[in-house]
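The complex appears here minus one protein chain, its other protein chains still in place.
Each chain carries a letter (A, B, C, D and E) given by its place in the written order, and its residues are counted from 1.
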Amino acid sequence: MTILIEESEASPEVKAIYEDIKAVRKVDWVNNFWKAMARHPATLKRMWDNIKQVMAPGAIDPLTKEMIYIAVSVTNNSRYCIASHSAAARAKGMTEEQYAELLAVIGLANETNRLVHGYDVPVDPQFSTD
Amino acid sequence: MTILIEESEASPEVKAIYEDIKAVRKVDWVNNFWKAMARHPATLKRMWDNIKQVMAPGAIDPLTKEMIYIAVSVTNNSRYCIASHSAAARAKGMTEEQYAELLAVIGLANETNRLVHGYDVPVDPQFSTD
Amino acid sequence: MTILIEESEASPEVKAIYEDIKAVRKVDWVNNFWKAMARHPATLKRMWDNIKQVMAPGAIDPLTKEMIYIAVSVTNNSRYCIASHSAAARAKGMTEEQYAELLAVIGLANETNRLVHGYDVPVDPQFSTD
Amino acid sequence: MTILIEESEASPEVKAIYEDIKAVRKVDWVNNFWKAMARHPATLKRMWDNIKQVMAPGAIDPLTKEMIYIAVSVTNNSRYCIASHSAAARAKGMTEEQYAELLAVIGLANETNRLVHGYDVPVDPQFSTD
Amino acid sequence: MTILIEESEASPEVKAIYEDIKAVRKVDWVNNFWKAMARHPATLKRMWDNIKQVMAPGAIDPLTKEMIYIAVSVTNNSRYCIASHSAAARAKGMTEEQYAELLAVIGLANETNRLVHGYDVPVDPQFSTD
Partner (left out) sequence: MTILIEESEASPEVKAIYEDIKAVRKVDWVNNFWKAMARHPATLKRMWDNIKQVMAPGAIDPLTKEMIYIAVSVTNNSRYCIASHSAAARAKGMTEEQYAELLAVIGLANETNRLVHGYDVPVDPQFSTD
């Protein structure tokens, strides 16, 4: 069974990060990912620092970032991350039509990636970024 | 060496698809992916039909679709598709800052996917789509 | 449902391998991996011969070999192998702190692998093994 | 062509990180990974902070961490990371015999991962971490 | 919970595809893959058109195509596709002995793929397809 550190049993160090997660995300609960990371507080802190920085609004908007996250997680068959980031994307406005198109692109990219490997297609000089 | 069917040697059937690719994409050349697919015209036609449908503007805009394509291709280490879809994304307006943020999200998702596998984190009931 | 060949129903050929597994590993039961392989005795024998050779103490110690096994299995999201090799690593002395550090390295490597693909970083000549 | 930020053209912010990399690693040059990351200083800083923390000596020794890194990179076919972390492992004392055993474990794990998927082997209750 | 469109609640457009699936495959029920795709009728139609074309008897016989499908799905740890295509392969005559040999080849290929990455083996000029 997975060991999860519940909020009621968290050390002050872990509790403080849980509170920051809830504040930044404007939610009133902490999801299991963080409760599992909390087994190793240094990892909990490091991952939260990374996610807070990378997933913040920037040159790419937060909903698009969630869809990119889903693209990776579906490709890797990572069920937890598919579920959590799909929920996050829906909370940010993703419609069912968008989710269907997202999966269609993910599926097609996984297909053409393999056609390219199988035919060993050379990169066109026009695609150089020089 | 990869066999590529150049425009000058294409059969009428293949030539017609090449022309459609150039017209739909508003470009004056055909990239190597299609020249490799043309070895098997049924695959060339099928893949073009799929890509034309899936990558068309819809509930998700074309630039976001390119970034999703890149997320899959980087995860799979598919060098040709990274090069071609990065070029396509840049042509649709992707900035270097956006590319950097895109890679940051892709990298982080690949990391947390594995943390989730290693700790076998159970899906929270709140993420159910019921 | 997965077909598992229990010890009580094993053929003499399979039974002999089960006994060797228990003797080499100093355990009194056979785990499901072997009971599934036993559906095809040639595979059972081949895999046991391979694992016995590769996982034996050598230039790398047995606990480190288990951690390498976990690194692969977590990357591939192979739940059974994560569970069985984590148990084996713990039996060989892996602490929770070590497991947390192991997952941290696995996660980070999966992240930087993709940054390298996305930026198409050329191998430094200094890394050549000439 | 990949854009690499050479030391001579680095901004003060990037230059300071390059100096820290050289000091922590006791080397007199910066490898291409960092020169590629430097295109986006926030990513350069974040990745260096992560790697410095995760790869530091801890409950797992630095050479073992390098071998874990290689296990992930070989599984993902990430050529740059295989080359750079093999060089790092050799610098920390990895012998050719150890590299051969490392690859043997990586190969075998990738094999049994798939046998487990194909036979859908259920996790033994004895492997529970309760 | 996964949303599945049952035959009784399908729109005429979806119902027509369900009927074609049953007719082409000579079965009297529709499996969950199609009921999930039916959430987005354009994807349902596109995927059925693709599968009908690609999996049809051609230069490769249908049973071999199913085994190729299984090889990909086992490599990707895609449990649903392993189950559905194993059932399809059995319905087309695959024996247990064949399934065992199929998994043995899949496992071995996944192993040697990694040995090749780890030793960075150069392609022999004799393997060129010029």
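Side notes on the structure shown:
Just so we're on the same page, a contact is a pair of C-beta atoms (placed from the backbone, for glycine too) under 8 Å apart; a residue touches a chain by one contact, two chains touch by 3 or more.
Keep in mind that what you see is a predicted model, and the values were worked out from it rather than measured.
Although one chain is omitted from the display, it touches the following shown chains in the full assembly: A, B, C, D, E.
Across A:Leu4, A:Ala38 or A:Val74, the residue that sits in touch with the chain not pictured is A:Val74.
Among the residues A:Leu4, A:Ile21, A:Ala88 or A:Ile106, only A:Ile106 touches the chain that is left out of the figure.
Within the complete assembly, residues 77, 96-97, 100, 103-104 of chain D touch the chain that is not shown. Residues touching the missing chain, restricted to chain A, are 70, 74-75, 77, 79, 82-83, 99, 102-103, 106-108, 110-115, 117-120 (touch as defined at the top).
Annotation for chain E: contacts to the undisplayed chain at residues 2-3, 29, 31-33, 36-37, 39, 43, 47, 50-51, 54-55, 58-60, 64-65, 67-69, 71-73, 75-76, 78-81, 83-87, 90, 95, 97-98, 100-102, 104-106, 108-113, 115-117, 119-124, 126-127, 129.
Quick note on the criterion: only the chains that are shown with their structure count from here on.
Common partners of chain D and chain E, by the touch rule above, are A, B, C. Chain centres were defined as the mean of their Cα atoms; on that basis the chain farthest from chain C turns out to be B. Rounded to a whole number, the gap between the C-alpha centres of chain B and chain D is 28 angstrom.
As a whole-number value, the distance joining the C-alpha centres of chain B and chain C reads 34 Å.
In chain A, the residues that touch at least two other chains are 2, 39, 42-43, 46, 50, 54, 76-78, 97, 100, 104, 129.
If you sketch which chains touch which, every chain touches every other chain without exception.
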